[in-house]
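Every protein chain but one is kept in place in this view of the complex.
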Amino acid sequence: MIPAAFEYYRPKDMAGVLSVLEEHGDDARVVAGGHSLIPMMKLRMAEVPHLIDLQDVAGLTGISIDAGRVRIGAMTTQHEIINHAGLSDVAPIMREASLQIADPQVRYMGTVGGNVANGDPGNDMPGLMQCLDATFILVGPDGERSVAARDFYEAAYMTDRADDEVLTAVEFAASKGGYAYEKQKRKIGDYATAAAAVLITKDGGTCASASIAMTNLSDTPVYSVDAGAALVGTSLDEASMKAAVDAMLGDIDPTEDNRGPIEFKRHAASVILRRAIENAWDRA
Amino acid sequence: MNKELTREERTDALGGMGCKRKRVEDARFTQGKGNYVDDIKLPGMLQGDFVRSPYAHARIKSIDSSAAMALDGVIAVLTAEDLAPLGLHWMPTLAGDKQMVLADGKVLFQGQEVAFVVAKDRYIAADAVELVEVDYEELPVLTDPFAAMESDVVLREDLLGEGGSLPDGAHGPRKHPNHIFTWEVGEKDATEQVLDEADVVAEETVYYHRTHPCPLETCGCVASMDKVNGKLTLHGTFQAPHAIRTVVSLISGIEEHNIRVISPDIGGGFGNKVGAYPGYVCSVVASIVTGVPVKWVEDRMENLMTTAFARDYHMTGKISATKEGKITGLHCHVTADHGGFDACADPTKFPAGFMNICTGSYDIPTAYLAVDGVYTNKAPGGVSYRCSFRVTEAAYFIERMVEVLAIELNMDAAELRRINFIKKEQFPYQSALGWEYDSGDYHTAWDKALKAVDYDGLRAEQAQRVEDFKAGKTRKLMGVGLTHFTEIVGAGPVKNCDILGLGMFDSCEIRIHPTGSAIARLGTISQGQGHATTFAQILATEIGLPADSITIEEGDTDTAPYGLGTYGSRSTPVAGAATAMAGRKIRAKAQMIAAYLLEVHDDDVEFDVDRFVVKGAPEKFKTMKEIAFAAYNQAIPGIEPGLEAVSYYDPPNMTYPFGAYVCVMDIDVDTGVTDIRRFYALDDCGTRINPMIIEGQVHGGLTEALAVALGQEIAYDDMGNVKTGTLMDFFLPTAWEVPNYETDHTVTPSPHHPIGAKGVGESPHVGGVPCFSNAVNDAFRAFGLRHTNMPHDHWRIWKTANDLGLHG
Partner (left out) sequence: MSNKKHFKLTVNGEEQEFLAEPRELLIHTLRERLRQTGPHIGCETSHCGACTVTMNGKSVKACTVFVAQADGADITTIEGLGNPDSLHVLQEAFKEHHGLQCGFCTPGMITRASKLLEENPTPTEEEVRFGMAGNICRCTGYQNIVKSILAAASEMNAAKEAAE
């Protein structure tokens, strides 16, 4: 497995990145940790004549928490997320989900930016970001813009990001209440058969808010508005649980692969979601 | 003067058989100083890489390599056309068939070798592969052996006779152009009669899916033709280096003395590295053509897609019994999917390997087995993945059939086994399908195993769990997997075991150095089994020199005696025996020397741990160290100088290791996720040479069994595309998915083996697969399940539960 040759760039600033992107259009790709892109290049399933390494670009790393708002630089790794105590306090779901991504070595290299920007339906962060109602910061030739994670994904590997834009950070509000990231997979290193991200707040014994997103059950992550809505105002009785699960099932569109046929995936999705809701509820 | 050591202390000092000797191999491996084939870098070495077929069945209309040849650094692009004048575009397989080295007009499986690019480095080679243009015409694809036997599509036109007739194959008449052989053992009519007249007959079709040995190191070689001296050196991942030398000689015409085959350190084999692959032939040809060394190492996708699958047996069984549960007959028919070429690695007279061990551990008076081999558009292979030839298939079959019979009889499966075991006093036992089991004590092992796990307690807990499940208190079921397996290893007696005409003896050559250290060379080759450690232990005990003073060397055909290599758990049963026998020859000469030195008659000295002593006068002795020095440096009348011996050991019989395993598994009915709560493995491999290494072998074999049972497969779609080509989809468990195992043992030495050892490397795999699978099946027994096929991955378990109506 040998990749095709490419030109390599390691700019020191974003201007340098953008100028290469501008010059080469979709012949150019940025690389962060590379653990999605490089295997694709080695299998010669991704052709990247111009590869722009972001590792020296200033300002893309780090986690800041300010007045209940979290900002994570695109080049922040899953390993850093797992070990950031402050982040675990304000958004513990980030750590819980990150621990379920790939394996230790991959988490040292795998970044938030790469995971969310790649548009691979198997990645865990996109659904998580939708659950958190995160905002993605994109920088392009016309400057900076932000887009909601819930509006970002169009199809497999197709996102709202233009070819000449770079995703530089994700931002979201500190999450209150209960959380859970449940993932069924065949083994360490596998993508999800089904995964669910759930955030719930409680008002006494009643669900005050609920946010639900699913991973690897469509060609994009699935933020299920209706599934969350089905829980709000209830005490999570069986009827509301069932309503939430049914709503989610109405939103996903899994395909058959080695993890199993569609029927199974839908069943697994419902089980995993139920468990995530129960878990989040207990923690709320 | 040192204090005289006690006999025990002297024994301990040898580090001989039975002790947990630390491995001598580990110093280099832990420091990254192993020498594996891809570590070899010879001056001027070129790199080979294959253009492979994206189609499972296609005619090749043209190959255009001009763009590839134009690339700077590309030396050659070989196709079948280039190999044909040398007669090397096809090669013989180990199964008596022939296989294309490079596609000769058509391809028969996805990933088949079409052209071989030779370039200055692996990057240029990979680029050139992309530039070779092949024009294919797609042909209908046959991935199902049953459909293949009905189809008008002929996969192997090369095997048709004149006017489309069907000449016999290597194993007799063929029924259909896509049929390879029928192999029958046992008494058909008698078995059918027993089945007809039986109180109870259980019938089941059991599919043992296609999988792959997948050692962590893939296959590869470095061929180096020295044109000045006319000598070819071939380094490679060979489990049988001498056999490879002979094969290379036969197909290339280079005389055997001019070929040196070297197996360096091998990063796991598990059967994957037994066969001869097109990459080896192409590398040799490329080196002969270019006059410089050529390396070829497959990548992981190539490994999984092309070199040596395992299993793919569709087994239909009928087992009959009396009302009381005494088994009376067994009938088995196998449809064996061999892929595009019959490249199974089995002894010549056994086209389905030792599948006729499928009566297992049971006294079954009447049995019949028939196997039909079939061509399909899948990769060739059919190797024994961590087992003796097709023994995993046989053990899986009988251990499933016994479970199904227990259901039919409404009996406890442990009790059913117990009343049918071959009894201790019946050994040597003549099986209905032709084997003579050398030894065994199955009841003792079984009782020990059941007691260790508190079998009755487990069944009580399971019954409670079923009740709780039915009452809606839990969504988890509990399975108790049982297995009692009997292996047949140590192939084998030359009178009925050969591969390509090469008798399956093995060998050991010992040279004692004057100062009392030694080197021993064997015809086998370790791939992680620790031969350098354990064979030295055998010798230490046999010749009384410390294991630490004995070097074991394998894998270089210029120095090692001829042997058939390491697979099928044959190293200890065959080469281990040769080692002991050669050691005894050393000892016999040493006895004469000792007697001379002690000035007594030969018969008046006896061996005692590390010395010969005068009978009745233990203070008069000569140590082996002293004898070694004398052997070289003292003129002894009638005895020539030196102390060397060689033994070629032709085993009188196979050995029959056995074991009793119990697996306790919890199953999440809703997700299909399994959790192995407990695994107990009792192995009886006869005399135990190194308990530490035995335990390690058991852990490893069980883990490979877990993988196969719970998810590992080579899956194809209807177009013959491999769906499991990377380690994302091909299941190799990590430390996270693997439990801790409990190991135990009984010792029933082999009566015919010089040291009573039977071999153990493959037992845990042979016994482990049915044990894991039985646990899954058993969990659903209370809900009416008779049998569900492996691999028991999440979705298939979920489907089983779903089909049983357990999802409400």
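Here the chain labels run A and B in written order, and each chain numbers its own residues starting at 1.
The criterion applied here is as follows: contacts are C-beta pairs under 8 Å (C-beta built on N, C-alpha and C of every residue); 3 or more make two chains touch, one makes a residue touch a chain.
Since we're looking at a predicted model, the values are computed, not measured.
**Q** Tell me which residue among A:V31, A:L128 or A:A284 touches the hidden chain in the full complex.
**A** Of the listed residues, the one touching the omitted chain is A:V31.
**Q** Can you tell me which of B:A27, B:L160 or B:M719 touches the chain that was removed from the display?
**A** B:A27
**Q** Looking at the full complex, which residue from B:V609, B:I693 or B:C771 touches the chain that isn't shown here?
**A** Touching the chain that is not displayed is residue B:I693.
**Q** Pick from A:I188, A:A208, A:A229 or A:A243: which residue touches the chain that isn't shown?
**A** A:I188
**Q** Tell me which residue among B:A147, B:L160 or B:L216 touches the hidden chain in the full complex.
**A** That would be B:L216, which touches the missing chain.
**Q** Touching residues of chain B against the unshown chain: what are they?
**A** Residues of chain B in touch with the missing chain: 22-23, 25-34, 36, 38-39, 41, 72-73, 122-124, 214-218, 265-268, 270, 299-300, 527-530, 692-693, 695-697, 699-704, 726-728, 732, 734-736, 738, 740-741.
**Q** Could you please point out the chain A residues that touch the chain left off the display?
**A** Residues 1-8, 10, 31, 34-35, 38-39, 42-43, 51, 53, 55, 79, 102-106, 108-109, 188-189 of chain A touch the chain absent from view.
Heads up, the rule we're going with is that only the chains that are shown with their structure count from here on.
**Q** Find the geometric centre of each of chain A and chain B from their Cα atoms only, then give the gap between the two centres in Å, rounded to an integer.
**A** Distance between chain centres: 44 Å.
**Q** Taking the complex as given, what residues does chain A use to touch chain B?
**A** For chain A paired with chain B, touching residues are 1-2, 4-5, 43-44, 103, 184, 186-191, 193, 258-261, 263-264, 267-268, 271-272.
**Q** For the complex, give me every residue of chain B touching chain A.
**A** Counting only chain B, the residues touching chain A are 122-123, 125-127, 130, 299-301, 670-673, 711, 715, 723-724, 727-729, 731, 733-734, 736-737, 793-795, 798-799, 802, 807.
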